[in-house]
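Missing here is one protein chain; the remaining ones are kept as they sit in the complex.
Residue numbering begins at 1 within each chain, and the chains themselves are lettered A, B and C in the order written.
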Amino acid sequence: MTTTTEMPTPIETFRMEVRNWLEANCPTSMRQPIKSEKDLYWGGRNGTFANEDQKAWFEAMYEKGWIVPHWPKEYGGGGLGKEENKIVLQEMARLGCRKPITSFGIWMLGPALLKFGSEEQKRHYLPEITAGKIRWCQGYSEPNAGSDLASLATSAVDMGDHYVVNGQKVWTSYADNADWIFCLVRTNKEAKHGGISFLLIDMATQGVSTSPIKLISGKSPFCETFFDNVKVPKENLVGELNRGWTIAKYLLTHEREMIGGIGETDVKKPLHQVAIESLGTENGTLNDPILRPDIARWSIDKMAYDITIKRTMDEVKAGQSLGAASSFFKYYGTELNKAKYELMLAMGGYNGAAWEGEEFNYGQLARQFCRTKGNSIEGGTSEVQLNIVAKRILGLPSK
Amino acid sequence: MTTTTEMPTPIETFRMEVRNWLEANCPTSMRQPIKSEKDLYWGGRNGTFANEDQKAWFEAMYEKGWIVPHWPKEYGGGGLGKEENKIVLQEMARLGCRKPITSFGIWMLGPALLKFGSEEQKRHYLPEITAGKIRWCQGYSEPNAGSDLASLATSAVDMGDHYVVNGQKVWTSYADNADWIFCLVRTNKEAKHGGISFLLIDMATQGVSTSPIKLISGKSPFCETFFDNVKVPKENLVGELNRGWTIAKYLLTHEREMIGGIGETDVKKPLHQVAIESLGTENGTLNDPILRPDIARWSIDKMAYDITIKRTMDEVKAGQSLGAASSFFKYYGTELNKAKYELMLAMGGYNGAAWEGEEFNYGQLARQFCRTKGNSIEGGTSEVQLNIVAKRILGLPSK
Amino acid sequence: MALILNEEQQMLKTSAKEFLKERAPVEALRKLRDERSETGFDRQMWNEMAEMGWACLTISESYGGLDFGYVGLGQILEETGRTLTASPLISNVLLGTTAINLAASNTQKEALLPIIAEGKMLVTLALDESTRHNPIQINTTASKEGDSYVLNGKKVMVLDGHVTDKFVVAAKTENGVSLFLVDAKSDGISIQRVIMMDSRNSATVQFENVKISASSLLGEEGQGAATIEKILDIARIGLSAEMVGSMTEAFERTVAYLKERKQFGVPIGSFQALQHRAAQMFCEIELCKSLVLKSLQAIDANEENLPILASMTKAKVSETLQLVSNEGVQMFGGIGMTDDEEIGFFLKRARVAQQTFGDANYHIDRFAKLSGY
Partner (left out) sequence: MALILNEEQQMLKTSAKEFLKERAPVEALRKLRDERSETGFDRQMWNEMAEMGWACLTISESYGGLDFGYVGLGQILEETGRTLTASPLISNVLLGTTAINLAASNTQKEALLPIIAEGKMLVTLALDESTRHNPIQINTTASKEGDSYVLNGKKVMVLDGHVTDKFVVAAKTENGVSLFLVDAKSDGISIQRVIMMDSRNSATVQFENVKISASSLLGEEGQGAATIEKILDIARIGLSAEMVGSMTEAFERTVAYLKERKQFGVPIGSFQALQHRAAQMFCEIELCKSLVLKSLQAIDANEENLPILASMTKAKVSETLQLVSNEGVQMFGGIGMTDDEEIGFFLKRARVAQQTFGDANYHIDRFAKLSGY
């Protein structure tokens, strides 16, 4: 510790500037936690703002270039460096600012285009994304290609100046509201992984249709998407022909890390606090003596898991790195989340078993519980993640 | 219910006769529970009786023909029917009579010879077994053939009028005290299961040697047995050449059922009674609140398992039958027994962790604990049993 | 007693299986749900069940019943567990009828049982008052006023409460807990239907100054606690039979799917990790079947250790059904998450059934207490 007055570093100056700008430009209502779907702005051809504040906030951020602060300016980003980008995100988190837009374009397609797209594609698609003009969805899974994603069958046949796409995708989230879809398609039937390409398709094209999927938890954003002789221009191919699997793997790792972190935000209260409040204690001991060790074990695992994520990030920062860590986190995180909802349900008793009625919060807990069962299926099943850990981390042999 | 005096049925008369005979002929000391190895009489060339009562009891039973009551008289048995045999066993159990002899010949080789042996072999070997003249041991496993028993390599080469045996067996219990060994040997290297034969070998033959195996629990009855150019007469082959696998499977099922029932006798006190005595209760609740549900869950599983064995036996009696039930019982029973000793150790605390000293019963608990770890390995590993359940009962496909 | 079904019981099971397959497959439950059926079960089907004698299996012959016993009833319940059939078997036969069998006077029995036996009157139990099963905690009061009692209180998780004809209500009287038979249409009763996760019926029932005659008392005043435990133990075992049916069906469907679904060019059932998990489930289910049969026999034989058997059974069956329903959805994968696929219905029924009459945690604790630790 020193007592002399020091000059702020450029980075400290930048942080203060960001903080001041956000304070001045982020409407108070845009600093509240997300309460429902309505609080999210998705953009797109049919995108509408829920209110004036949402619009003002998006537009201010867009003007500033901070929709995606670290993308290059020529692609609609803010052109910030890694360190500066982090500061913007940190300051937004500090103030509790909502994201100005929720976008698969930013989260998924963007990284793929930046890494694998042509210069023309980047200049064309990325600015549309940051401007919120085009809303994207993802077309990977198919009814007969679940864990074995690479066995997909949706075909794109070369017709000289265009492809003709036929087939069906499932689990295309929000496809019914999306403008474009990025798809994995089969361009060679002879090779499995080596016969897949990454294609961008305008959903307004004739022959594209969608149908929503109802889940065990009720309504869902998932759709089935059908392609019936859909003409797609050849320039919509991203990366090389038959090399789409590389792009898919790159994006799946992204997705896995996101899903591993699921459940972080939905129930903020620590589980044991929920337990104390719903079950009560007697002489400082929880009123369900059998559930008590389960809750304690879960809590220990959860904290240990969170500490492990921190440790891994610290190791990455220090230049060490655990190979297939994302599989481990995806597996463990989703299993923890499922276990949490089993415990929540056990604590909730009859309330957790109700499906309707205002008194029972419209079955919110039961529905969330049902939804968690998908955590260990979507984004690569737990079984697939364990296979990856066994093979890539532990080096166990295939047969 | 009737009040008229009825004549006893022949079977009731038989039961009374058995009871009276046992009362008259089984020395009181032979009705005490087995306390140590010494209380067992194994017979064999070097077999000695521990005391006069043990001798008298064996000889009386041998005279009576009840060493194996249901084997035919011409093979040294008592020639009793199924029902009568059961009555003898029931009455022995009722009085607490010890077995007059402990013998792998009776338990394992006998059934194989009765089913697969030639008339000559039956007349030669079986009476030697009931007379306690020859002590047998089993030679199945090999160092490189564990779960994959059929990959065994000990070879028996046809030399015209005899075989020459070379190789090594492991887990040959009491081989160092046995007179003869029944072995699986390879008689055809081209076929796996179809190249195995079942051979009887006199351990006094030149080239046979044994070496004891020390286990993690300490001394053990297990040995390694080595065959170095051992000459074996051709008439010692049981069943057809290269058809030994059928006999092996038949005997393995026997063994599996025996091991599944392991741990029935060693700690008679119910586990929760041990818990109450060692941990104590407060207001009727066990003093370890975390161990308590584990003990309760274990006890429920154990009782459910015992009830399931009864149900299965009742079903078999009623002519229904569960296919590979022995695999299920072997798997579940041994896992239960392992879990029991984990709980016993947790309850025992430091006492359960001690290995020596009179105060700690010479580490009896720790040693038993260590020994249980073998339950799920010997007689077919838990993994092999689960494979069998999956394939034979559930009909799940192989790759 | 041999742990097998006799011929009559086996025949009953077979005929139940056939009837339910025809009249009440899982699809029927979906229809009731999607059409937002007002009764929550199919009245016509219930009439047919009653015609087959399912309403009177546990009613003695002198009151127009079949006196077939709980082992028989258990077989029917198991089959309804396979088809997830919504019916008044739990509320009316397991709870209501058992309550009357155990506690009612001859006069009351004569008045009620012949009608119940024909399926023309529904009786359910109104017991729990808190979020989780807790039969000891009763705050509903029945105050004596002259020749009558006045009921006040609120009951939750009253099965089929919005369609029942009568409630058996547990309430505190001066000298303990008593049971009362109360007409559902009585003044002062308000009933709010609650549709559960499994699309079945429960209700919240409010009693506000409900005046009932002294003749509504079931059994002796203040002596209800023991009866309640006995009703519940029987219901726990009966419900466990239903749950064993559900786990068996869910498991069989899962195994079939494992054989059929191909990934990486082979049936997923050829993957050893899934094989071992399936084999382990098989073992647990076998244990559950044994416990249920043993416990059903113990009801019929009026065995003294019924409480401990009931808790063992409900605990083990609850945990196993949780496992099997979870594994079912997981092994069906994405398709298992969709409402179109029926495996999810088993998951939902599982969780409600687990909570009903005490979950595994409740019964493990009770089992340990009953065992002295």
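What we mean here is this: contacts are C-beta pairs under 8 Å (C-beta built on N, C-alpha and C of every residue); 3 or more make two chains touch, one makes a residue touch a chain.
No experiment lies behind these values; they were computed from the predicted model shown.
Just so you know, the chain we are not showing touches A, B, C across the whole complex. The missing chain, though absent from the display, is touched by one residue of A:40, A:296 or A:339; that residue is A:296. The chain not shown here is touched by just one of A:9, A:36, A:206 or A:398, and that residue is A:398. As for the chain not pictured, it touches chain B at residues 141, 143-144, 146-148, 151, 170-171, 213-216, 218, 278-279, 288-291, 338, 342, 345-346, 348-357, 359-360, 363, 366, 369-370, 373-374, 376-378, 381-383, 386. Those residues of chain C that touch the chain absent from the view are 271-273, 275-276.
Interface residues of chain A with the unshown chain, by the touch rule above, are 272, 275-276, 281, 284-286, 292-293, 295-297, 299-301, 303-305, 307-308, 310-311, 314-315, 317-318, 320, 328, 331-332, 383, 386-387, 389-391, 393-399.
The rule we apply is simple: only the chains that are shown with their structure count from here on.
With centres set at the average Cα position, the gap from chain B to chain C is 44 Å.
Spacing of chain A relative to chain C, judged by their CA centroids, is 42 angstrom. Remark: chain A and chain B have CA centroids separated by 58 Å (rounded to whole angstrom). In chain C, the residues touching two or more other chains are 274, 364-365. Looking at chain B, residues 285, 292-293, 296, 399 sit in touch with two or more other chains.
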